[in-house]
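What you see is the complex with one protein chain gone and the rest in place.
Should a chain be cited, it is by its letter among A, B, C, D, E and F, assigned in written order, with residues numbered from 1 in that chain.
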Amino acid sequence: MTNIIVPAVVSLGSIGLGAAVILYFVAQKFKVIEDPRIDEVEENLPGANCGGCGYAGCRAFAETLVKGADQGDISALNCPAGGNETMANVAKILGMVAEAKDPQIAVLRCSGSRANAPQKVRYDGPQTCQFAHALSSGESGCPNGCLGLGDCVVTCLFDAMYMDEETGLPVIIEDKCVACGACVKACPRVIIELRDKGKKSKRIYVSCMNTEKGALSRKNCTVSCIGCGKCVKVCPHDAITMENNIAYIDDVKCKLCRKCVPECPTAAILELNFPPRKEKTEGEPTPAEA
Amino acid sequence: MKTFTFTLGGIHPEENKISEHSPVERLEIPGQLFVPITQHLGAPAKVLVNKGDQVKTGQLIARGEAFISANIHAPGTGKVSKIDVHPDQSGYRKTMVVIDVDETEVWEDGIDTGTSIIRSIPYAKEEIIQKIKEMGIVGLGGATFPTHVKLMIPDGKKVETLIINGVECEPYLTSDHRVMLERAEEMLVGVQILMKGLGVNRAVIGIEKNKPDAIAHLSTMAAGFPGIEVAPLMVKYPQGAEKQLIKSILNREVPSGKLPLDVGCVVSNAGTALAVYEAVQKNKPLIERVVTVTGKNVKHPCNLLVRVGTPIQALIDKAGGLPENSGKVISGGPMMGKALNTLEAPVTKGTSGILVMQQGESLRKEVQNCIRCAKCTQVCPMGLEPYLLAQEAKLEKWDMAEADKVMDCIECGSCLYTCPSGRPLLDYIRVGKSKVGNIIRTRKN
Amino acid sequence: MDIIEHPGVVVAAGRDLVKVKILQVSACAGCHAKGACTMADMEEKIIDVEDFGGRQYKAGDHVTLQMGKGSGNRAIVMGYLVPFLLMVAALITGSYFIHEEGILALVSISVLIPYFVILYLRRDKMKGKFVIRIKS
Amino acid sequence: MAKTESTFTNMVATMVIIMVLAGLSLAGVVNLTADAIAKSEKEKMESALKEVLPPFDNDIAATRKEVKVNEKDKLVLYFAKKGGEDVGVAIETFTNKGFSGNFRIMVGFRPDGTIINTSVLEHHETPGLGDKMDVKKSKFPNQFKDKSPADFKLQVKKDGGSVDAITAATISSRAFCDAVQRAYDEFVKQGGKQQ
Amino acid sequence: MEYIIIFIGSAFVSNIVLAQFLGICPFLGVSTKVGTAVGMGTAVIFVMTLATIVTWLIYYYLLVPFHIEFLQTISFIFIIAALVQMVEIILKKSVPSLYQALGIYLPLITTNCAVLGIAILTITKEYNLMQGVVYTISIAVGFTFAIILFAGIREQLELTEVPKGMRGIPIALIITGILSLAFMGFANLV
Amino acid sequence: MNQWKNFTKGFLRENPVLVLILGTCPTLATSTSVSNGLGMGLALTFVLVMSNLVIASIKNLIPGKVRIPAFILVIATFVTIVDYVLKGYVPALHKELGVFIPLIVVNCIVLGRAEAYASKNSVLSSIIDGFGMGFGFTLALMTLGGIREILGAGTFFGMKVPIFPADMQGNPKTILIFILAPGAFLVYGYLVALTNRLKNKLN
Partner (left out) sequence: MSLLTLSGSPHLQTDRSVRGIMFDVVIALIPALLVSMWFFGLGALKVTLVAVIACVFFEWLITKYLLKAASTVGDGSAIVTGILLAFNLPSNLPAWIIIVGALVSIGVAKMSFGGLGKNPFNPALVGRVFLLISFPVDMTSWPVPRFEGYMSLGGITDAITGPTPLALLKAEKLAELPGYVDVLLGNMGGCLGEVSAAALLLGALYMLYRKVITWHIPVSYLGAVVLFSGILWLVNPGIYVDPLFHLMTGGIMLGAFYMATDMVTSPMSKKGMLLFGFGCGILTILIRVFGAYPEGVSFAILIMNAFVPLINKYMKPKRFGEAVQNG
């Protein structure tokens, strides 16, 4: 049976030779294997493809990260969904260090619930905020208020939002929100804002975006910011500014002293996750720093 | 007599021209007038008056400075009480000049308020255009496109025919119908002025055959006006849409993305012709128009001559008040009109009718899956595929929507009307149009 | 006109020519299991682009290449369809003269040689037929 | 262990070495399995022969005789003898009228032309339908036993023959008859015994 | 006539994807665009035909004379892989612009089980050269036909919202199943 | 990674057939019955384990650029071995599996494992990986084959499963289509959907 062994070995040997030659040149010319670090980085990303990083998906972001590392700088890149831990892991893979970023969270800057901003007309088009916004000022008449049709809720990939049936407003679940910002982009009225999460998740913000004059906005909603400026005056840290009839609290400057909150005549300033206030008399300054 | 019509698509909703036989009445000027500074397609006009100023009826109060813009005149005599925001027909607050109307009306100098009909047109082409521009004339057919712009034919283009749109294909509406019956002669003079302004010697007035009295009346009258003909049209929506009308009458199709100019014609509404007459022959700016107030449950459906800026509430009151079971109040016709969310909004130059719908008929059908029945495709007068465009818009496939010519949609609503699944086709298509429009614009820049 | 787009990265940019690197993946790589299956499923290709509107590019820029569908179809016709037809034609005509199938097979394959030689000689003429642009 | 570099010589050398090794081991395996393969093929043929023939004692493989029908299709005849006496002929026959193309069956005849038995060698008919022509799957082939095609009309009843077709597989049944008929014709042509 | 029978039989009756289960990966994986499907199909027709001719030659003029048919698998896979690469190289060298245009337009053509499978089947079915070529072309045409239909359906499905659990591979397989069901109508056509 | 996890990952989480959708052709073609599925599964497992073993042991000897051809060569050798062994000793199975045995050589699972795993890991882990993946493949094929055999032929491993009423000749009226091509696609489709659901539930 050697008669088959010899031709077998010879022909295979020559095919092997030929293939090796061809493949050598081919390999020389084109073959690329993707940078293995990309896969590794991608594995460490949450894989939610939420777009919070500003790239088309986790893989695109991984590619950017690797490229950034090659250029020696990934400080501008951040994965909000994964948070500091993920970024630290990724940085380690790439041999870099990631600075910890303050965690953020989405807040709804509107308190126009069914009770506060009663329905004046009925909207009967496609049930999305985008359409309702394009058609008219909405059911309550407030041109800046929440339309309550939940475009934001639908977009959230982390199940961090739900519609409160009673108020007709979306609610952000603190533990779940990763501040990817998808809802901010989805809201046609841009009333969701990403803010620093603050110490122990304490936050103070003006929950209104109505730029109309006070009297007008009060017509539609009892808790609107009327642009009276009282909070601006009372804030000891210069954290509040007034523009377009609407007060804005800068989350970096705000020291969470809570002085502005009782000052607001329409209760448009919300405080979250603070211990209950002690019963106090009118005008008495609240204790600074919680 | 030959009946003209267009070929692709079209629907025939119930006509319901309830107010057809009610002669135009004048609605008295209300105590306060809210005059928006944008009542036309294009840039807002620049306000010329200040709070506290006294204005006369017909006085220029805002000037349209951009190329596509229009002048605004005071629709009443009185004091400018404020220049502030007030809800317009969309419910959003827009800047308006608010005039507290005086008891006695004082007209701006030079305006001829007499009723005599002046037939001779001693003006040259340029003067005509200038006058139309001064008087703030915009198209009354719905789009409120500044009429003087239409008359300025760019070099290299040639216009041969003026088409006067007296179709009024929208159900319920009758304002153009009444104008054509009651003010035919003035209107025809207006047509002549437009012809002169355009430099054409042929004008065709298109009227749907559900207005036989108007066809007959105008045909006889037109005998005295050389070059003007009347074309009876088949009753089919949207017969009055510009492109369809041109197809019906001239058998020419305006190509995608092109203007009527490109097929040698200009289309103007019948009411616009009347406004042109008044502007040129009587120096009267566009401060009032005929508005149909109608609806199945409205007590006195009527056609009213209304000053611009009058709150819509006043019109409804005149027609017998808002009926108990009203579900929707629409500015315009049921096919193209806008549902109002407040009756405080004022009448503007473009308001052709106020329609009050009953609660039952005002609610949309339940939305079901598209069954691909192709009915929407069959009725689309532009030969589009609405089911596809809507779905592309819904799933944000803008490039596909563009390739499928979403921008050609004239928003006639035939598709949504006809869909057995009650799909909100036009709502989606509108979103598609605005997105694709933006994309095209940014690409150009 | 239908446009085909493909992302790429600039590798070198000159005054008249930009070289763009694209990653061509196989059909299999379109599937989500590409991590598991790596048989020749990706290749980098360098594309020369002359039509980039005079804009400035530098190595590392991410760009999108565009090509008319017509160019793509022409490429398929010239790269695959014509050689295929030549091969079959040679096979059919050859079968009347050549009765040894082995030689017939060799002949039909070898007609590809002159074809590609001709293509090679005309390569500069062909350049104009495949218009690749960088999307602005 | 350091990784081998991708130099030209290295590459060629590795490839050649692996190829040679592969060639060697394959040749070995082929050698090892060759007997088994030959045996299994022989067994398959013999078991088919045994199924359709009465007991015989000659070297039946040696009596093999091919009759080419056309370029591709052929009939194969085997002649069984016992004690030098002709006891039967097995004919490997085919049809191309099957539901899914060709199939091959083996038919055994007694010297007098009666059918001893049939056996399906290869087919692509639908499982559950056409494959019922196999003895193992249904009784359909039993109706051919001991019949002589001289008086047993090899056509399905629908077509006026004597064969009960397999329910819902008339096509296969028809094709089966076609194959048997072809075998019988050859049997008659050959005169029923080895010449 | 014989060739017509082979053609109908292999392109429709036992379609490579829908009945023979070969080349499913590119079938499922190829872009959902009809245009790409057409291009892919053309490329596959060429590559398959070329591969069959070459492997046929190798088999009958190398493996058979030396009695080394057992090297079939090993040699075929190498030859096909090398062929595919050669086509690429030749295209690149002869007309770089054409090669570049293909790079943008089409996915990479790879050796998959369809190409190898058909090369092997051509041998198994004992076809002569002409029959083998006709067979291969028919198979490739059948493949192209199937992916074009499939791409069309997928393009349409992209605009209808398929239930979440079924999206992607499951629905693609269901469509293929129904398509395969429909193609059974061609049964016994030849 | 812990070896047990390494072994079991192919069962569900990274099941090559049901999750990664690799090697679709043999999956569909050879799952007409449980035994065919088992046969194919074993054949593939053998090739997988052996090639993983060889590749893992010689991985450092092979220059990077001929890695893939060398792997293919190793795999093709084992495939041919399996081919001949089956032909010699289980001819019936060999006939059923037909062209799909040589086609193991282009199977993504085998090459993918060689490339992604064996070329980077130790011999032991590679063998375990091969067994795990092979087992996952076999499991999937047998599930598919089981469903198709029961519904389509009314049998399981050739034994009658009496769930179908019999026709006049006493044969069960099975749903034939399941052993034909369309049935393969449908069952596979729903099995993939089901696996996805299961996987999501587990996560």
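The definition used in the following text is that a residue touches a chain if its C-beta (ideal position, glycine included) is under 8 Å from a C-beta of that chain, and two chains touch if they have at least 3 such contacts.
Computed from a predicted structure; not experimentally measured.
**Student:** I'd like to know which visible chains would be in contact with the absent chain if the whole complex were considered.
**Tutor:** For the complete complex, the undisplayed chain touches A, B, D, E, F.
**Student:** Where the complex has a chain not shown, which of B:R252, B:K296, B:K318 or B:K435 is the residue touching it?
**Tutor:** Among B:R252, B:K296, B:K318 or B:K435, only B:R252 touches the chain that is not shown.
**Student:** For chain F, which residues touch the unseen chain?
**Tutor:** So the residues of chain F touching the missing chain come out as 165, 167, 173-178, 180, 182, 186.
**Student:** Just the residue numbers, please: which parts of chain E touch the chain that's not shown?
**Tutor:** 34, 148-149, 152-153, 155-157, 160-163, 165-166, 170-171, 174-175, 177-179, 181-190
**Student:** In the full complex, which residues of chain A touch the absent chain?
**Tutor:** Interface with the chain not displayed, on the chain A side: 119-125, 131, 135-136, 139.
Convention: only the chains that are shown with their structure count from here on.
**Student:** If you tally contacting C-beta pairs, which comes out ahead, D-F or A-E? Let me know.
**Tutor:** D-F
**Student:** Indicate the whole-number Å distance between the mean C-alpha point of chain A and the mean C-alpha point of chain D.
**Tutor:** 72
**Student:** Let me have the rounded angstrom distance from the C-alpha centre of chain C over to the C-alpha centre of chain E, please.
**Tutor:** Using C-alpha averages as centres, the distance is 19 Å.
**Student:** Out of chain D, which residues touch more than one other chain, so two or more?
**Tutor:** Within chain D, residues 6, 11, 14-15, 18-19, 22-23, 26-27, 30, 34 contact more than one other chain.
**Student:** Give me the residue numbers in chain E that touch at least two other chains, ranges are fine.
**Tutor:** 25, 28, 68, 70-71, 74, 78, 81, 85, 88, 111-112
**Student:** In their shared complex, at which residues does chain A touch chain E?
**Tutor:** Going through chain A, the ones touching chain E are 3-4, 7-8, 11-12, 15-16, 18-19, 22-23, 25-26, 29-30.
**Student:** Would you mind writing out the residues of chain D in touch with chain E in their complex?
**Tutor:** The contact residues of chain D facing chain E are 22-23, 26-27, 30, 72, 99-101, 171.
**Student:** Spell out the part of chain A that touches chain D in their complex, as residue ranges.
**Tutor:** Interface residues on chain A, with respect to chain D: 1, 4-5, 8-13, 15-17, 19-21, 23-24, 27.
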